[in-house]
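With one protein chain withheld, the remaining protein chains of the complex are depicted in position.
Our next item is chain A:
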Amino acid sequence: MLLEVRDLHVEFHTRDGVAKAVNGVGYRVDEGETLAVLGESGSGKSVTAQAIMGILDVPPGRVTGGEVVFQGRDLLTLKEDERRRIRGAEMAMIFQDALSSLNPVLTVGDQLGEMFTVHRGMSRKQARAEAVELMDRVRIPAARERVGQYPHQFSGGMRQRIMIAMALALEPALIIADEPTTALDVTVQAQVMELLAELRREYRMGLVLITHDLGVVADVADRIAVMYAGRIVESAPVHDIYKAPAHPYTRGLLDSIPRLDRKGQELYAIKGLPPNLMSIPPGCAFHPRCPLARDVCRTDEPPLYQVSATRGSACHFWRECLDD
């Protein structure tokens, strides 16, 4: 096992009150495995990733409980300088927006090279050579000529490749990619996802892919964890979930997307809105929007029931959902 998150809690203290962004999240990623974390805005999927990486804005954010066990050590108990050594070298992150994640006044060569000068103590010249090789590896054409260019001189897809190169630089065991292709056009998205999948196989890295796109998940993930209101509501191998979801929220999501392969009737729409994190409904957080909700859902928070050896669902009525 590479990474295990256990019962993680994160809060944000704001002027208007306490927003409970993450409320007991648990998931695990094995070596060489791709876990997709699926959720809509405000579900806590990115905040969980930030807590794992140790890049949460503190304050207003605060981890109030749980463990993040990475290669046998609980990261939350480490000192900041120990965490900094792990970050980049052992685990790396790819962000959605490459343009604002890269430094506009440094050349891409300098930014890639920095990984080697800081973590590996290489000379500038050596680091430059490594940067060119990395750019080659993520298939940026004419790497030798372009290593001295600035981020704005690259297209969106090429910038995302530079982000990937930077994450790969020190060959980490785990990569967390937060919506890595959301800002890209479909044809470019296909290029980048293919590159990411290939590199992951080559390096046998674990990958946590954070996304809201059910199509992307189906394409690359081994397992899925679906998040709602700061909790995992369903977790399963990818084939199981698309065949028969065991949580009404997952079912609702799958039913509400229009399909490329046929003309649909009226789309199924999950009624209502995602909850306000300052006042999450009691019981099951999804109950106000759930077609299966009954009295018990309004009072008792469902645990993650064991659906099978590899599946879990946080729904009191998962059997009904599965049979439906």
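Criterion: a contact is a pair of C-beta atoms (placed from the backbone, for glycine too) under 8 Å apart; a residue touches a chain by one contact, two chains touch by 3 or more; residues count from 1.
As a working rule, contacts and distances are computed from a predicted model.
Only one chain is not pictured, and the protein name UniProt records for it, out of "Electron transfer flavoprotein subunit beta", "Glutaryl-CoA dehydrogenase", "Peptide ABC transporter ATP-binding protein" or "Phenylalanine--tRNA ligase alpha subunit", is "Peptide ABC transporter ATP-binding protein".
Among A:Asp185, A:Glu202 or A:Asp300, only A:Asp185 touches the chain left out of the display.
Only one residue from A:His13, A:Arg120 or A:Lys243 touches the chain missing from this view: A:Lys243.
Contact with the undisplayed chain is limited, among A:Val105, A:Leu260 or A:Ala309, to A:Leu260. Among A:Leu35, A:Ala49, A:Met91 or A:Met158, only A:Met158 touches the chain left out of the display. Although one chain is not displayed, its contacts with chain A can still be listed: residues 40-41, 155-158, 185-191, 193-194, 212-219, 221, 238-239, 242-243, 252-270, 273-274.
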